[in-house]
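Just one protein chain is left out here, and the rest sit where they should.
What follows is chain A.
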Amino acid sequence: MAEPKTKYDRQLRIWGEQGQSALEKASVCLLNCGPTGSETLKNLVLGGIGSITVIDGSKVEVGDLGNNFMLDESCVGESKAKSVCAFLQELNDAVKAKFIEEYPEALIEMNPPFFSQFTLVVATQLGEEKMIKLDRICREANVMLIFARSYGLTGFVRISVKEHTVVESKPDHFLDDLRLNNPWPELRKFAETFDLNVPDPVAHKHTPYVVILIKMSEEWTNSHGGSLPSTREEKREFKELLKSKMVAIDEDNYKEAIEASFKVFAPPGIKLALSKVLQSADSSFFPFSIAIGSDLQQIINDSSVELSSTSSDFWVMVAALKEFIATEGGGEAPLEGSIPDMTSSTERYVNLQKIYQAKAEADCLAIEQRVRNNLKKLGREPESISKATIKSFCRNARKLKVCRYRLLEDEFSNPSVPDIQKYLTDEDYSVAMGFYILLRAVDRFAANYNNYPGEFDGPMDEDISRLKTTAVSVLNDLGCNGSTLTEDLINEMCRFGAAELHAVAAFIGGVASQEVIKVVFLS
């Protein structure tokens, strides 16, 4: 056996040992192992998921060989679940792989408790009625569920998880936590040891920009009745002020200060510490899920922060965080503790780094004590949340995210009509929304006529007109009376004839596996 560390090196660089260990503990159940399901599992098996259980009741047909890489000629007539499982096992012997030759529909109807043994269920190519039933089963058993469907050139992936809390969201753009306009005493004292007008040019060009901005921001507020630069004109003035302090044109530290000056302009406190980018990143295209989102203010005011015997570790920590912000934190979340690289002498940079780290550690310790207290109050083992977990929580406190997903049946019975109507007429989204309606319509079609529109060869006119009627009835049931879909789109859906194309399945399966990894990390 080669060292797993080397084998997994390229992914450990993303999610670390902690993420890998969560992956290796997860047990995943796959329903239907056509190409969509097979490709989803392939990506998970390669990454080292703990165990997989493949469930499919069908036998391999010649047609399956044309869209599923896990099957070859020797499999024809054999159980599809068995054949796919054997190939997947070949990819990674560290994964426990087993199969059950059974139709998922039968398990959903006859044996709901079966699903409670898994961390997560990936349900592929399932009709709407069974999806709704499975959704309810998994929600009650607190099992995460991901649906994936490939249909011609379209398809979907959807997540159904009661609550999805993200600690390490690693957003691309996030404001550094530097407290430039609100330094704590040690940081202020450190800044005071510098003189920006120091005559020595070497010392002048090696003053870290953090120090420059702390001092200049203080100078500004002192001369502006305590307020920060806020108008465009004031911000420009502030930058001019920084520029005027330069003594040579090659002073990179001052250039960095001017570039980073926007970090001074954000008022202190958690409310506005969030970048706009992340907030907009959270609004989903469709009214599928309810996200209470990444606004920390919103999270600490969520009702889950009132702890009870069923509170998860996440909410125990959020409760501690809330107390911290109201007390020691003085309105701020715990300090993140890391600083970006900046032009500086080594010694000054290292000292600055130590000041930030010390404060972050102190903040973390304060939160840790509150977490231990909360656990004690709940009658739980005070050490049951590890120090490492609390540390990671503190480091990411400003980036916490909470997502809650509606049940499918909620979405169908209580849809957001204005949103649907908006997207149906929107230039950019009308096709996507059209397919959303049609993907539901084809299941209703199949329930009525026992086959999918265009599934069999021959003239399609009848299927096209039936699908049109069915789509209208779906729209009416959603409360979107009067809305229509284009002929071209309905035609296209019939042309697809429920085909499961390999490239589409690989795409959908790829997305599904990426989402599995993301939700597994948080369980």
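Convention: a contact is a pair of C-beta atoms (placed from the backbone, for glycine too) under 8 Å apart; a residue touches a chain by one contact, two chains touch by 3 or more; residues count from 1.
The definition used in the following text is that contacts and distances are computed from a predicted model.
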| item | value |
| --- | --- |
| From "Exosome complex component RRP4", "DNA-directed RNA polymerase III subunit", "Coiled-coil domain-containing protein 22 homolog" or "NEDD8-activating enzyme E1 catalytic subunit", the hidden chain's UniProt protein name | "NEDD8-activating enzyme E1 catalytic subunit" |
| Residue among A:S230, A:T327, A:S473 or A:Q514 that touches the chain left out of view | A:Q514 |
| Residues from chain A at the interface with the omitted partner, ascending | 2-3, 6-14, 35, 39, 42-44, 46-48, 61-63, 65-69, 72-73, 90-91, 152-153, 169-172, 206, 278, 281-282, 284, 341-346, 349-350, 401, 454, 456-457, 460, 487-489, 491-492, 495-497, 499-507, 509-511, 513-515, 517-518 |
